[in-house]
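Now for chain A:
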Amino acid sequence: MRTLIKLSPLLIPFCVLFLGGMVLAVAQSLGFFAPLEAEGGLFAAYSRLLEPPFLRSFGFSLYVALVSALVSVGLGSVLAYGVWKLPASLQKTATLYKVPLILPHIAVAFMILVFWTKSGVFASLAFHVGLIDSAGEFPSVLYSGNGLGMILAYVYKETPFVILLALAMLKRLDPRLIQTAVMFGASRPRIFISVVLPHLKPVLHTTFIILFLYSFGAFDIPFLLGESSPAMVSIEAYNLYFQRDLSNRPAAMAMLVVMFLFAALFIGIYARVVSRMEMRERKL
Partner candidate 1 sequence: MKHWLYMALLVVLFVAPLLALVVYALAPGWRFPDLWPHAWSMRTIEQVFMGPQTSRIFSHLLWSVVYSLLTTGATLAICLVPAQHLARHEFSGKRVLEALLLAPALVPAMTFSMGVHFAFIKLGLADTLPGVVLVLTVFSYPYMLRALVAGYQAFGREYELCAANLGAGFFQRLLSVELPLILPSAIAGGSVVFLVAFSEYFLVFLIGGGAVPSYTGYLFPILNSSDRALGSMLTLVFLLVPLLLFVLTDVVVTRAYRKRGMY
Partner candidate 2 sequence: MDCRVIGLSKSLGGKPVLDNVGFSAGSGELVSIIGPSGVGKTTLLMILAGLESADSGAIEYDPQPSKDQPAILVFQDYLLFPNLTVFENTAFGLRARKLPRKEIKDRVSHILGYFHLQDKMRSYPNQLSAGQKQRVAIARAMVVNPGLLLLDEPFANLDRNLKLETAEFIRATQQEFGITTISVTHDLTEAFVMSDKIGIMLGGKLVQFGPAGEVYSEPATFEAAKFLGPVNVITPSLCRALNLAEAPIPDNCGTMYSRPEAVRIQADPQGVGVISQVNFAGHYICYTVAVEQDTLLVYSLHDGYSPGDRVDIQILKYLTSQRDQS
């Protein structure tokens, strides 16, 4: 009871706004509160989601989120280890890596446009190096149907986030462990894999979940860098909700609900798999 009272400042907005919002979203996906009479039963909107275009969107969102989260976590942990190894005098300057953290997502998307379009900064560079003779020869990094533009934007925005969290964890790594490994003649990649990574593992798991789910459900970057087909689920839902006529509202909300359910399921499964893996390691 005391716990409930103490937590109430948080529980009340959480229940009213967050859970309430969820309930309303589900209700709208089932056809309640819709501006037009819903047709075809409660789950009509969901049955629409079984059609190939949505499934492709869903798969595409998964792929973009997975690749960008994996690359960010990998790159971020390596870079964090590098920063950690810097002498104290350079540590302060190294905080420059935080720059993308304060950029909004839409600005990051814009920067990707500036650099990677066929007439962007990298294309100019390639032209001067002699790799290409005209803008058209520059490979289609953006809008080529493989989500590369969005992945680049997420990686640029999210890698510093990984560095930030991994560095905080590395502060608790005893440098003598590294020295011991060096003494026993371990190579640099070996040290990273068998000393640094295991130490970072818990924080990398958390970061991966956060980044994966963010990229999976976010709107800002795909809205600027997204591709026509398949589109990210969030954009599909937005277009259905705002750009098409009203009969599509339940379907749009159903997409969002599916997105949420997937996220919740993912957290649950991921946490369980990780804890099981750790158990096995402990047994070994």
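Observations on the model:
We adopt the following convention: a contact is a pair of C-beta atoms (placed from the backbone, for glycine too) under 8 Å apart; a residue touches a chain by one contact, two chains touch by 3 or more; residues count from 1.
If you want to know what made the cut, all candidates are chains of the complex that A comes from, given by their letters.
The structure presented is a predicted model; accordingly, all values stated were derived computationally and were not measured.
Picking from 1 or 2, the partner of chain A by touch in this complex is candidate 1. On the side of chain A, the complex with candidate 1 involves touching residues 3, 6-11, 13-14, 17-18, 20-28, 33, 79, 82-83, 86-87, 90, 93-94, 96-107, 109-111, 113-115, 118-121, 123-125, 127-128, 135, 156, 159-160, 209-210, 213, 216-220, 223-224, 234, 237-238, 241, 252-253, 256-257, 259-260, 263-264, 267.
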